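Only one protein chain is missing; all other protein chains are in place.
We just call them A, B and C in the order they show up, numbering each chain from 1.
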Amino acid sequence: MFNLTPTVVSREQVTPVHVRLRLSAPEIALAALPGQFLHLRVSAACDPLLRRPFSIMLTEPATGLIDLLVQVVGRGSEAVAAAMPGQSFDIIGPLGHGFPLAPSGSQVFLVAGGVGVAPLIGLAEALAEAPGEREIFSLFGARTESLLCCWLELAERCVEFTAVTEDGSIGETGLVSEALARRLQAPFPGKRVIYACGPMPMLTAIAAIGREADVETYVSLERWMGCGVGACLGCVVPAAAPSVERYLRVCKDGPVFPATALDWEAMPR
Amino acid sequence: MFNLTPTVVSREQVTPVHVRLRLSAPEIALAALPGQFLHLRVSAACDPLLRRPFSIMLTEPATGLIDLLVQVVGRGSEAVAAAMPGQSFDIIGPLGHGFPLAPSGSQVFLVAGGVGVAPLIGLAEALAEAPGEREIFSLFGARTESLLCCWLELAERCVEFTAVTEDGSIGETGLVSEALARRLQAPFPGKRVIYACGPMPMLTAIAAIGREADVETYVSLERWMGCGVGACLGCVVPAAAPSVERYLRVCKDGPVFPATALDWEAMPR
Amino acid sequence: MSAVDLSVELCGLGLKNPVMVASGIFGYGTEYADLVDVSSLGALVTKAVTLEPREGNPPPRLCETPAAMLNAIGLQNPGVEVFVTEKLPALRDFGVPIIVNVAGATLEDYVAVARRLAETEGLAALELNVSCPNVKAGGLHCGVSPDLTAELVATVKAACPLPLITKLSPNVTDIASIARAAVEAGSDALSLINTLLGMAIDVERQAPVLANVTGGLSGPAIRPVAVRMVWEVARAVPVPIIGMGGIMTARDALEFLLAGATAVAIGTANFVNPDTAAEVLKGLEDYCRRHEVARLSDLIGAAHQY
Partner (left out) sequence: MSAVDLSVELCGLGLKNPVMVASGIFGYGTEYADLVDVSSLGALVTKAVTLEPREGNPPPRLCETPAAMLNAIGLQNPGVEVFVTEKLPALRDFGVPIIVNVAGATLEDYVAVARRLAETEGLAALELNVSCPNVKAGGLHCGVSPDLTAELVATVKAACPLPLITKLSPNVTDIASIARAAVEAGSDALSLINTLLGMAIDVERQAPVLANVTGGLSGPAIRPVAVRMVWEVARAVPVPIIGMGGIMTARDALEFLLAGATAVAIGTANFVNPDTAAEVLKGLEDYCRRHEVARLSDLIGAAHQY
């Protein structure tokens, strides 16, 4: 875990509301695992006050570069997305636990909702580079075609890529969780693993689908954060029954959890 | 009085801590009188919260351009000084009462301390352009030579310009108020008027000098401001005895006051 | 969807909309007239009026703090007589309900001001400032005690037939008990919150920034405290509440309405953006359309049903 002020080396406006930032952060590029995140300071003033968490999308250990994908939803993300090359950010990271890599021979489903695609791109890369073979399917859901940010980055790392839009503007029509359920109906003799990142209702649906299909499922959650390092207990979610702790910290115990570790009934929106 | 969002057309770093901004604000350029000021919003966030007052240095009614001179002392002035061409500011103005122009035939002393030079440059211009003749002397005090921001703008509008530095790095050594007192020793048969803008201790000294020499003296004051338009009563200074009001508002009754209108004993620093 | 009904009913006053300007912010209305369409406000609350003229506190009277400001104006005002004869006529011309904020040092002061205002045409209501934290006598001391508050409210109510709004101080352990006392004594509505008591120190001079040492904290920083108090008071009393404290946007105003306020007042935000009231009103209307709320008054207290 480092506290650094890396510099932005490039900025790409991916969609009207998504920006891809490339930062020079060799320590992070070397240390980060797919699914881990950074805690960014978004203002030097007292408002907005708290840092904002952003996933590490991709790392390039050789060059020391890392990529973030930022969706503008409020003032903090707006400030991050507005960063120009040369500007630097105060960051803490890499934070949290990333995705465990599925063993060789397994069939993998990467299920992204909106900007939740970011950590799954890094995961696709890591799965592809890991020793052994895996069949990687990806499903990317969004409201409409123009919000399928960086979809090519995901598609090119998978054997099959499916776009799912609510308005049917491209790919399958409907919810990405429904598309996943359809995919899982095709039988597969070996091990299957689902990895999902996106809005909470999507993750809840996918946890249920994974449970029903008896497929190992990992979800990456988003919660407001204070410290980002596990100290303040502000970012917790309810743990499933056998846990000793009633609550788990998204920043430290997550953001990636086995879906079975969580109490989805008590999960706040 | 307008609420506008003029655009910065140019920015000049005058000294390491002073920036001259040119804004396109035709309404202000037409309406403003020397000594009036603008109330600028310095942040879209809640911190820093309040607007900051800045004098109008020069106006060019023909082109609709106005100049501000900004000294960086804290976060608000830093944000203003950092503005780049193309950026726009939320301003209210022109505000307050400006300097009354000395009648034709009089000898005028413009006494500036630091960034207090800004409104005096506009005043020098107005005095020079006003019908009739006036002998305009200016004295500009600063800690050291490099802080004599925009001095040429002042000097070129006067018959005599005197720099005064505390460290003697250029011009006379000492305080600008002492230099003024020396100038006033030379007798002059006609009317004399002193106009001063700068830090409070300087203004206090000049008010005393003006009173002793029996010379009409106007001072332009700086106070923290809330509304800037006379409503909140937050920016007051104590009035001299014959006034009906104990306190006068710098934003509305000033920022320019006859020195005799103020209670200098009770004046806060 | 057809037009949204923005009107609200506030202790007998039918306001065309719920967005007012808080006491002490707009002076007596004329200073902002160049910048703001005062006539579009739901109501205007005046700066505090006392029996005799007050010169107010010595300067410095204000300073900025994170997302907030401290003020210690100290009730500077020309006194009720000058207010009625010289200030009120211009105020009346705006054609909006005028609520007069009333302050005093003694019970007799308050009663005298209330009597004088009772004789005056064209006032909508009195707002009883039992909570001004900057004046030692009458201000803070009264507003922090349920009994003193009740006595003051009952006495002023008897002296003046106008609707009476009591403005509560947030510097108390239990705001609901003060609210209950005011309402039981006859207050027709409540305003909350006034400023939080705070101070700042000039570390270079090693002395308090404000000549008065302490001052009242206002602005967005205090909004969570204000919303919480409106929430608590809305559960404790049946009368309408005017919510205020750090409202900068329509979203902020909605927090107060959903917490149980019938109207909202804009304070410090006016200094930052004189258009705040107009923008809040516009934003409330947009919100109602988006949420398919036909009458804005349906939102009042809605968050209590969560």
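Everything below uses one rule, namely that a contact is a pair of C-beta atoms (placed from the backbone, for glycine too) under 8 Å apart; a residue touches a chain by one contact, two chains touch by 3 or more.
Only a predicted model underlies this, so the values are computations on that prediction, with no experimental measurement involved.
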Shown chains that the omitted chain touches within the full complex:
A, B, C
Using the document's definition of touch, tell me which of A:47, A:78, A:135 or A:216 contacts the absent chain.
A:47
Touching the hidden chain in the complete assembly: which of C:23, C:46, C:65 or C:166 does that?
C:65
Absent chain, residues of chain B that touch it
46-47
Which positions on chain C touch the chain that was left off?
65-68, 70, 144, 171-174, 196-201, 203, 205-208, 213-215, 217, 219-225, 227-228, 231, 246, 251, 254-255, 258-259, 287, 299, 302-303, 305-306
Name every residue on chain A in touch with the hidden partner chain.
1-3, 41, 46-51, 90, 92, 223-224, 226-238, 245-247, 252, 266, 268-269
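Throughout what follows, only the chains that are shown with their structure count from here on.
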So how do the chains connect up here, line, ring, star, complete, or something else (other)?
complete
Pair of chains ranked first by number of touching C-beta pairs:
B-C
Distance between chain centroids, defined by C-alpha means - chain A, chain C (Å)
46
If you average the CA atoms of chain A and of chain B, how far apart do the two points sit, in angstrom?
55
Among the residues of chain B, pick out those that touch two or more other chains and give their numbers.
46-48
Check each residue of chain C and list the ones that touch at least two other chains.
66-67, 220
